[in-house]
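As you look at this complex, bear in mind that one protein chain is not there, while each of the others sits in place.
Let's turn to chain A:
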Amino acid sequence: MAKRYLILEDGSAYAGEGFGAGATTSGEVIFNLNLLGYQETITDQIYHNQIIIFAQPAIGNVGINHDSYESILPTAKGMVVRDLTNISTNRLSRLSLDEFLRQHNIPGISGIDTRHLIRKLRQAGPMKGSIVDVADAHAFDQLNATVLTNRQVDQVATPKPYPNPDAGKNVVVIDFGLKHGILRQLSERRCNVTVLPWTATAQDVLNLDPDGVLLSTGPGSPLDLGTDVLDMIRQVQAEIPLFAIGLGHELFALANGAELVALPVEYHGSSHPIRRIITNDVLYATQGQGYAVVAKSIDRDRLITTYVDLIDGTVQGLRHRDFPAFSVQFFADGAPGPHESRDLFDEFMEAMTAREG
């Protein structure tokens, strides 16, 4: 394999071996601390335009599996790993991680001291980076001149509505960069799903006469999405049970008057205990966030905090006082990561049933 480099905007360069596509890419460099689930991670659209450093040193061990996609077309900008295994466990096509990345034009680099990088990024905060063939002045100039897009949601979310039919509750999913785990949880509960583009208006949603509305996960900053979407949320939540996850949660908070703050460093992992305030018990879930709701900004007449991260104190869940609308920052679908927060989908089902009754 060819020698390639990961370069960072602070001027540092790390030599490693290229795998996947030979493309030169730039993106925001973030790290993921999950123990397993590299396929779910690399295919999750929240990583759009990002270069992901994996803390788990051995990556690629279980190849690419048909049931571990969080989207079919991954759009991350690269994978940085300590050690790559090229193995295929796919039943039909012999697809290894290396081949998969090649097919999707995503470069990877292995043989990197990923622990060092994670320790460094924890201190230094967000950084741009590139995976390049030559780490010369030109490469750094290119990197420094790169302006990262703030239109991530537009680039990954569906532009057109589509159905995921079943016989149960009518659920409208607003797609900001939807991960498949959400659809799987709704399917398991027999929901008849219609996925709408994130630009849908309240009227578009209400026309479908849904039993419930789900605001999906997605990449980037919620502050870049304008105010129309907030209007939509405000109108919909007053009419129909609403459940929001990840980026959806951040938008739900904004729509109800709360403020957001950019975290000094993005957190992607599943080891933080999350306290469910009402029962006072603790659960774990995959978290992936660059923003958090500012606790002090929450209008207590409108919103109640339902979940909190016990490590960094961030708000992890909200519920509306007047409407059956609630949200969580963490990924309740558990793909990858712990499953214990999946009962939130049951809560959503109950909210829909209660509305009927």
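FYI, a contact is a pair of C-beta atoms (placed from the backbone, for glycine too) under 8 Å apart; a residue touches a chain by one contact, two chains touch by 3 or more; residues count from 1.
As a convention for this text, contacts and distances are computed from a predicted model.
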Protein name as given in UniProt for the chain not displayed, "4Fe-4S dicluster domain-containing protein", "Sulfur transfer protein ThiS", "Aspartyl/glutamyl-tRNA(Asn/Gln) amidotransferase subunit B" or "Carbamoyl phosphate synthase": "Carbamoyl phosphate synthase"
Options A:R94, A:R122 or A:R321, residue touching the unrepresented chain: A:R122
Residue of A:V62, A:L223 or A:I277 touching the missing chain in the full complex: A:V62
Candidate in contact with the missing chain, chosen from A:A23, A:L36, A:L95 or A:A124: A:L36
On chain A, residues whose C-beta touches the chain left out of the figure: 14, 31, 33-37, 40, 55-58, 61-62, 65, 67-68, 82-83, 85, 87, 113-116, 118-119, 122, 269-273, 275, 281-282, 284, 310-311, 334-340
